Structures are given as structure tokens and as C-alpha cells.
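Handing you a structure now.
A single protein chain has been omitted from the complex, and every remaining protein chain is retained in its original position.
By letter and in written order, the chains are A, B and C; residue numbering begins at 1 in each of them.
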Amino acid sequence: MQVNEFKPKIVAFCCNWCSYAGADLAGSNRLAYPAEVKVIRVPCSCRVNPMFILRAFQRGADGVIICGCHPGDCHYTSGNYYTRRRMALLFSMLDYLGIEKGRTRVEWVSAAEGAKFAQTMNDFVQTVTALGENKRLEDLRCKK
Amino acid sequence: MEKSKENLIQDVVRRSGVNPRKCMKCGKCSGTCPAYDEMEYHPHQFVYMIETGDIEPLLKSKSIYKCLTCFACVDRCPRGVEPAKLIESIRLSVIREQGNNHLTPQMIPELIDEEMPQQALVTAFRKYTK
Amino acid sequence: MQKINREVLINKANELLSNGTINRVFGWEKGDFSYDVTPTIYFTADQMNKKFIFDDFCGANFSKYLVAETKKDQNKVGVFLKPCDTYSFNQLLTEHRFDKEKVYAIGVPCDGMVDEKKIKAFFGEGISSITSEGDEIIVDTLYDGVKKVKKADVLQERCQNCKSKKHVYYDELIGEDGEVLDSNRFDEVEKLEKMTADERFAFWQNELSKCIRCNACRDVCPACTCEKCVFNNPNSGVENKSPANEFEEKMFHIIRAFHVAGRCTDCGECSRVCPQGIPLHLLNRKFIKDINSFYGNYQAGEQEGSRAPLTNYTKEDLEPSEAVNKGDN
Partner (left out) sequence: MQRIGVFVCWCGSNIAGTVDVKAVAEALKNEPGVVHSANYQYMCSQAGQELIKDAIKEHKLTGIVVCSCSPRMHEGTFRKTAEAAGLNPYMVEIANIREQCSWIHKDIAEGTEKAIVLGRTAIAKVNLNAPLMAGESPVTKRALVIGGGIAGIQTALDIADAGFEVDIVETKPTIGGKMAQLDKTFPTLDCAACILTPKMVDVAQHEKIKIYSYSEVVDVRGFVGNFEVTIKKRARFVKEDICTGCGLCTEKCPQKKVPNEFNLGMDNRRAIYIPFAQAVPKVATIDPNYCTMLKTGKCGVCAKVCTANAIDYTQKDEFIDQKYGAIVAATGFNPISMEKFDEFAYSQSKDVITSLEFERLMNAAGPTAGKLVRPSDGKHPQKIVFVQCVGSRCAACAEKGKEYCSKICCMYTAKHAMLTRDKYPDTDVTVFYIDVRTPGKNFDEFYRRAAEEYGVHYIKGMVGKISPEGDKLMVRASDLLANKQINMEADLVVLAAAIEPDKSARPLATMLTASMDTNDFFTEAHPKLRPVESPTAGVFLSGCCQGPKDIPETVSQAGAAAAKVIGLLAKDKLKGNPCVAHSDEMMCNGCSSCEKVCPYGAITYEDKEFRGPNRTTLIRRIAKVNEAICQGCGCCTVACPSGAMDLKGFASKQIMAEVDAICK
């Protein structure tokens, strides 16, 4: 592309009951957010394995965001509590290894918060674009 | 008025920071305005006329000087429209023209009486002169 | 020099073998080099007399071998456990990895083990034999005669910051039990945390790129006892024997650290066996430090049946965004 204006690749894991519904609501309210964000639907945010996150970075993603229900509202009662612990430790480790903090994020979005979903995605893409391409975690093997 | 009508209205709205379309036409601002009777155009009419763009009568009317800026309308508006800021904005459009100051130092002596609070003088100068 | 000498252990093992409590015992065997001690199973006393040793190089933690060993034979197996080994023993019991009825644990007090890499750092490669006297290590080198060095200067890192001399599990204890010590084992982690992100990245890139994926760290780790590891399992999706670049090492080490997070007893075996000398314990210690500061102090294996922090939650846990910033205080 001549215009080498950097377009980040963002993977968003959204839980089926709250944040995916929030994403749909953002859609029906026509609240735009960058097309670089691609959503993967999971039954609950606690289904997201750190392996998937590192796999995304390995395959060239520049940012990964996990959205779930607000603590206390999880459809499976305690799913997001475990997500919170796992991601707190994982993000702290990634920071410890020197990977930019802005590349990973957890956001609680309920089914009624379409605006918040769109706002979060816009904000996240901006943060990741500012950080530039993910050099530190990318798997060189799949670089074209 | 050499400035075209559209950008005059845009000026008024931009300066006030108010979105007149938020008004649901309930009349509570005028219902609570203590200076209602002296005013020719009342707060809800300011909002409505600015929204429809018919602001010449407002610029000419004396009601812009009757507003006490007590902000009762701002505090009580259920939709958060802040009519007082629109009135202020219209007033500024007028007194910012050359020589349109509504109050001159010479007029002060006969206006003063014992109970006049110091604050009233300061507010008057803030509102009526530029 | 260990206070408990090998004869005491051999007599104890012999006594248990003869009265039939156990039919075999785990012990350390003298290797070709004096610092090269390997774990072995002894069936008879004279086998032990020939090869058994207990000196400053017996770092090996036998707990993990019990998982496979208890499956081979119905009668009890004897095992010598240093204080830090007993934590791994308890953690494996918590995870039902073997039946404690099939094991007879003999607690052995420990005075710290020596790190041969540090000795080599002092005297280079030409070492013919290493013996210890009191609190000194006597090194017989090929070219410049006999040298001495203080044991404290060449202790293994995990022994310098020994976290506990207390045996948390034993069927029988030789000597007296020690105390849990408050060690400053997290200083190293704090030093890293205080660096800037670029320095940290450079540090880890330099360390982890040395990794030759020999998997020794995983194979020795008492918390890594999966029947089939995801990295060996072809249909796990992350199976990769030899990494093509340094990220895959990072992926392996991050995921392995994550899998043992909350279960790692900080026994330091992974760093001891790493042929490349990568300070892998700093990864696991980072998770332990975070767990302690986020969710309250927790020592894996301290108490059998305790609930690992990652299989638990409270309603007031802190948000991941706060955790990331809290990490580098």
C-alpha cells in the first residue's frame, strides 16, 4: 500500500451474553468504530485462554482486547471473576517482559452499553495505533 | 447586520455551548423565571426562537437586559438545556457591536440606592458592557 | 558440608528396607564429576554403600518422580526430602498425583546446596574434584593446585534466599525441623520491575533467546506433571518441539509459567537444571510476587488441600488495568 498509514490488527474476544450483545447494539445504533477490530464470540470471557492471546500476537495481531459482563452480572455467575484474575496476572507478566501495556486490555461491557462498546474500541485502536506495529511479540515466521 | 443570518445563529449557539434541540418544550424555565413579567420574550421563547433561527426580535428586544442571570432556569431544566446561557449569548451579540454598551459610567449615579448590593454593580458591568 | 552425613541416611534406609516398610528408596548417586549428582532408586543397602551420596550438590527434588514410581509397584517407596522438596510433595498430594500411602517420606535437614556454575566462574573449567570442609569448599584444580572458597559465596541462588528450612510433610524426620525463613527472594524481581520496559525487554530477549528448548525445566518441574504436555501434543494447536524464533520460546515460557502459576512452590529446580543458565525462576517468582500482592500471601504446598489462587476469586479482586500499573511500583 502506498499510503503506509499503519492499520493495526485487533482481535476482540467478546462474551456471548453481554459484550457481544453490546457490540450488536453499537451496530444497530450505527456507532462506528474502526474496521480493524474483529470480534470472536466466546460463551464467556472465562473461555479466553492466555494461549489464544499469545497465539494472536504470534500471528501478527497488534492488540488483543477481552470484553465480558460486569463482575456480578456474569451469565455463569463467576466466569468474569476468573477472567479478572487470569488477565491481571498475564498482563502483569507481559509488562514484566517489556511488552507495551497498551496492547492488551480487559473491558466490562453490558448488553445495554452499545455506546461504551464503540467508545472502547475507538479508544483501544487509537492506543494500539500510537504504539505502532507489534514488533516485540510477533512471530517472524509468518511475516510476508 | 452585515454578518449573514446563519453564521450569526451559529455564533450564538457555539458561544453558549447549548444545544437548543435538547429542549422538550415543557416551559419549566419560564415557569420559574422571576423576571418573567418584565421580559417581552421569555426563556422558553429564547430557546425556541434560536432553534428556529428567528433571532432578530430577540436582538432588538429589551428582555436581554431584564434577565437577572439567577440561573433558576438552568438549575431546573429537566433536559439540561441551560436557557440563561442562550440569553447571555444573544446579549453578547448585541453589546459586542461598536458603541452598543447598555450601561455607561455616567448612568450609574441615579441608579444607585442604599440597598443596592455591591455585587449587582459588578454583575451589571460584566453583563452590559464590553 | 551437610550436617547430616551419608552414613546416617544409609543406616536409616537400610533399617526401613530390612523391616519391610519400603522395598526401594530414592537417593542421590555420585556422578562422574563431583558436582554431577543424579537421582537413583536403590533396592539394597550395599547398592547404597557403593554409590549413595549426600553432599552440597544434592539439589535434585524427588517429589516429581513419585508420580510415575508409585504406579510401578504396590509397596511403599522411600524418599529423602529436603525442606523445599516437601512443599512440592504437598502440592502434588493436593493435586492427587500420587497416593501418599505408597510413599514413606524421610525428612532430611539441608544446609544449602552449591551451584557448580558459580564454582566454574571462580576457577574455570579445569576442576578435578570438589570436596567440602565445614563452611568451605575445597576445589582441586588441574593447573593451579588446591583452591578454597567460602561456601556462602557459591551457594545456589535459591539457597541464598532459602525460603524455609521447615519440612511441611514427612513420615519420619532425621535431625530437627527448621523454621520458615523470611528471605528477600523477590529482590531480583523488584530490580527487574524497576527497569524501563525497553531494558526489561532487552534483558528477557537476551536471556530467552539462549533457550535451546531442551525442555529440561519442564521435565524437572514438580508442578509440570501433565500426562501429556500441550507442547508435546500434536492436536493441541500449540505443539512446537523446536521454536523457529525467540517468540516461540517466550510463548513456551510464558504459558508454562502461567500453567504453574499459583501451584509453583518456588523450589528453583528449573533454574538449577537449565543448561543455558537462564534465570527461569524469575518468571515464576514474578507470578508468586503478583499473587501475594494482589490476592494475599500464598505459598503453594504449605498446606495440603489448599485452594490455588487461580482456582479462586473474591468479588473485590482488582482490575487487570490496575494490576498492570501496580506491578511496577
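The definition used in the following text is that a residue touches a chain if its C-beta (ideal position, glycine included) is under 8 Å from a C-beta of that chain, and two chains touch if they have at least 3 such contacts.
All values reported here derive from a predicted model rather than from experimental measurement.
Trainee: Where does the absent chain make contact, in terms of the chains shown?
Mentor: The chain that is not shown touches these displayed chains: A, B, C.
Trainee: For subunit C, which positions touch the chain that isn't shown here?
Mentor: 71-72, 95-97, 225-230, 233, 235-238, 259-260, 307-308, 310-312
Trainee: Taking the full complex into account, what residues of subunit A touch the chain not shown?
Mentor: 9, 11, 16-18, 20-21, 23-24, 26-28, 30-33, 35, 38-44, 46-52, 55-56, 59-61, 69, 72-79, 82, 86, 110-113, 118, 142
Trainee: Which parts of subunit B face the unshown chain closely enough to count as touching?
Mentor: Residue positions of subunit B that touch the missing chain: 22, 24-33, 36-37, 42, 44-45, 72, 75-76, 78-80.
Here, only the chains that are shown with their structure count from here on.
Trainee: Once you find the CA centre of subunit B and the CA centre of subunit C, what distance in Å lies between them?
Mentor: Subunit B and subunit C have C-alpha centres separated by 79 Å.
Trainee: Can you compute the centre-to-centre distance for subunit A and subunit B, using the mean CA position of each chain? Integer Å is fine.
Mentor: So the centroids are 49 Å from each other.
Trainee: So which stretches of subunit B touch two or more other chains?
Mentor: none
Trainee: Would you give the residues of subunit C that are in contact with at least 2 other chains, written as numbers and ranges?
Mentor: none
Trainee: Quick one: in the complex, what on subunit C touches subunit A?
Mentor: Contacts found on subunit C: 192-193, 197-205, 230, 237-238, 244-245, 247-248, 250-251, 254-255, 257-258, 261, 283, 286-287, 290-291, 294-295, 309-310, 312-315, 317-328.
Trainee: Please name which positions on subunit A make contact with subunit C in the complex.
Mentor: 50-51, 54-55, 57-58, 71-72, 78, 81-82, 84-101, 105-106, 136-141
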